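All remarks here apply to the structure that follows.
The complex is shown incomplete by one protein chain, all other protein chains being positioned as in the whole.
The letters A, B and C name the chains in turn, as written, and every chain counts its residues from 1.
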Amino acid sequence: MAKRIKVTIWNENRHEQTSEKVRSVYPKGIHGALADGLGIKENLEIVTATLDEPEHGLTEERLADTDVLLWWGHTAHGDVSDEVVERVYQRVLHGMGLIVLHSGHFSKIFKKLMGTSCDLKWREIGEKERLWVISPGHPIVEGIGECFELPHEEMYGEHFDIPQPDETVLVSWFAGGEVFRSGCTFHRGQGKIFYFRPGHETYPTYYNEQVLTVIRNAVSWAAPTGREYPKYGNAQPLEQVPVYE
Amino acid sequence: MAKRIKVTIWNENRHEQTSEKVRSVYPKGIHGALADGLGIKENLEIVTATLDEPEHGLTEERLADTDVLLWWGHTAHGDVSDEVVERVYQRVLHGMGLIVLHSGHFSKIFKKLMGTSCDLKWREIGEKERLWVISPGHPIVEGIGECFELPHEEMYGEHFDIPQPDETVLVSWFAGGEVFRSGCTFHRGQGKIFYFRPGHETYPTYYNEQVLTVIRNAVSWAAPTGREYPKYGNAQPLEQVPVYE
Amino acid sequence: MAKRIKVTIWNENRHEQTSEKVRSVYPKGIHGALADGLGIKENLEIVTATLDEPEHGLTEERLADTDVLLWWGHTAHGDVSDEVVERVYQRVLHGMGLIVLHSGHFSKIFKKLMGTSCDLKWREIGEKERLWVISPGHPIVEGIGECFELPHEEMYGEHFDIPQPDETVLVSWFAGGEVFRSGCTFHRGQGKIFYFRPGHETYPTYYNEQVLTVIRNAVSWAAPTGREYPKYGNAQPLEQVPVYE
Partner (left out) sequence: MAKRIKVTIWNENRHEQTSEKVRSVYPKGIHGALADGLGIKENLEIVTATLDEPEHGLTEERLADTDVLLWWGHTAHGDVSDEVVERVYQRVLHGMGLIVLHSGHFSKIFKKLMGTSCDLKWREIGEKERLWVISPGHPIVEGIGECFELPHEEMYGEHFDIPQPDETVLVSWFAGGEVFRSGCTFHRGQGKIFYFRPGHETYPTYYNEQVLTVIRNAVSWAAPTGREYPKYGNAQPLEQVPVYE
């Protein structure tokens, strides 16, 4: 039996309230669809949290009990309180995994961890996306073929203003002529971060088996190692050092 | 004649006001010593700026006229206004080079660009530091031997909480038993960043010819390429895309 | 129960024949000590192979049945047949993990995979080595403190002529004044490679619990994902392309 991993799926959950189209695609919300899709893995303990819960559902207790946090947001990045962002940030530095999905590229937490604008090109005309595996030995693409297609998606195009990823796992081709680094890993402190591009709210992307496989693999990859936080600050010498006056 | 580069040397300049020892080592201030040391390169146009000037000497005009900014701060990181930090940040994303020196690792601007705590171990007993070249083909270490020594320096030790550098150019050995990634490059937006460890305020480090050579090389490396800022946002397709309903 | 991993420990096993000192430290050979030390993990199926066996013990069948190969060699790199090196190389590109130990830095297989001389500085006076964790979130250092010491080891010093590692996990401090990138990851094809510095034949390094923990972790990290080899060569278009004359 694989290692148990505690997953919290965070979703802004606003489009689901205001758009019938989104509701028809995701009747249980994007968080609900992801919980169902990931939940077939028996080693994952999944809870969900949404923006309009108290403290956005991300209390100290909830985060302390989270190994890997998924983040989907789009229309209400500004409504996420700076206090909660700081809390998530500290948990990432202390080892919690973070998987940022699609329009989460513009979330406060992702921009804070990247140190860049995280800006990009976009277009919403339902064009075809094909994601190519660039790092075939990476555990995040285990079980994925050399590429997979999403018949209709929002386009995100380069330049994507992120630091050079530690590993670029997937690159997308779009019918309209752009490319995009769609699967990117980063390390911040002791935490592992995976950005995964697909998932516009009006398409059934989070029911796609390949998309779900990537996310499940990313959860395993991002799980913390359980080490203590490093000792920082003033340190005694480990060797005898000549006295300097 | 090499390309002209406009350099602004920013120094907190507080220790120089309060400590006779620091003043005796740096009678013209750390910024003054650096200006003298870098100024022998004819292609550099150097100005200095300090914390207690209006807008910390970093007005919109000054930054717009800066190719590469050097940053030395230590005791007063909190006194740097968020507005000026944001201004410097935007300039880096738009292409300005940034060289962060020594205790600048804890400056607001460096932490904002790194997305991590930038914490480390430290010890101030005047021990020996030896910096080893790890990337011998890198232009930042042109003219530097395989290693160089500083007889007395503050120790900084790992773990240094930064993202994995794009290139690790120098690694330090300390007499007391630690190691440290002392010369690290990063890219953020269109800007190039170099972190360079040495330079405690009570030692004559910034008169050392090898230290100055590294900084001069870093200025050349970090100079902007002069390209336009990328076009972000909504984009028309470059290819004909089937209509999706 | 964790995933079963088939491990082959390859050792040159020559010093053990010719040196009483080495034999006294490693009466079962370096491969035997490693097999005992790793074997406490129940999910590892361990076999050993040595230079003087037919085909150096690395037949097609043996390699086909190996998930992760460990490599220790020193005095007889030239005696390893090019045919076996090519066989190991192809297995790495197809996904087999490879852990190269200590003086294996100069083996034919490591140099072939790196594309560099893999040269370094060395000194054998039994000085102290302290290995510092640089990437605290990396699974290879799970269970390891912020640093660990080996009281007596051969020194390896920078410059170490390798490509920039994908991740630098450990950096060593040596009493004699050098530093060294002691734990480095690389990807080649679908295979994962870990270079781990310690392990001179006259010291009981491979009985050290921290050293063994690093190697056990590296075995788990380097295990293949079981994906098919990519399809290379001529490819039909996936989209309709205008005919060009």
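Please note the rule applied: a residue touches a chain if its C-beta (ideal position, glycine included) is under 8 Å from a C-beta of that chain, and two chains touch if they have at least 3 such contacts.
For clarity, every value in this text was computed on a predicted model and none was experimentally measured.
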Shown chains touched by the missing chain? A, B, C
Have a look at B:Leu44, B:Val84, B:Val141 or B:Val211 and name the one touching the chain we're not showing. B:Val141
Touching the hidden chain in the complete assembly: which of B:Gly29, B:Gly57, B:Gly73 or B:Gly95 does that? B:Gly95
In terms of residues, what is the contact footprint of the unshown chain on chain A? 130, 132-136, 146, 157-159, 164, 167-168, 171-174, 177-179, 181
Just the residue numbers, please: which parts of chain B touch the chain that's not shown? 1-3, 95, 130, 133, 135-139, 141-144, 146, 166-167, 175, 187, 189-192, 224-227, 230-231, 238-239
On chain C, residues whose C-beta touches the chain left out of the figure: 93, 112-117, 119-123, 125-127, 152, 155, 157, 159, 161, 163-164, 166, 175-178, 186-189, 230-239, 241-244
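By definition in this document, only the chains that are shown with their structure count from here on.
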Euclidean distance of C-alpha centroids - chain B vs chain C, Å: 36
Distance between chain centroids, defined by C-alpha means - chain A, chain C (Å): 32
Considering chain A alone, which of its residues make contact with at least two other chains? 166, 175, 187, 189, 230-231, 238-239
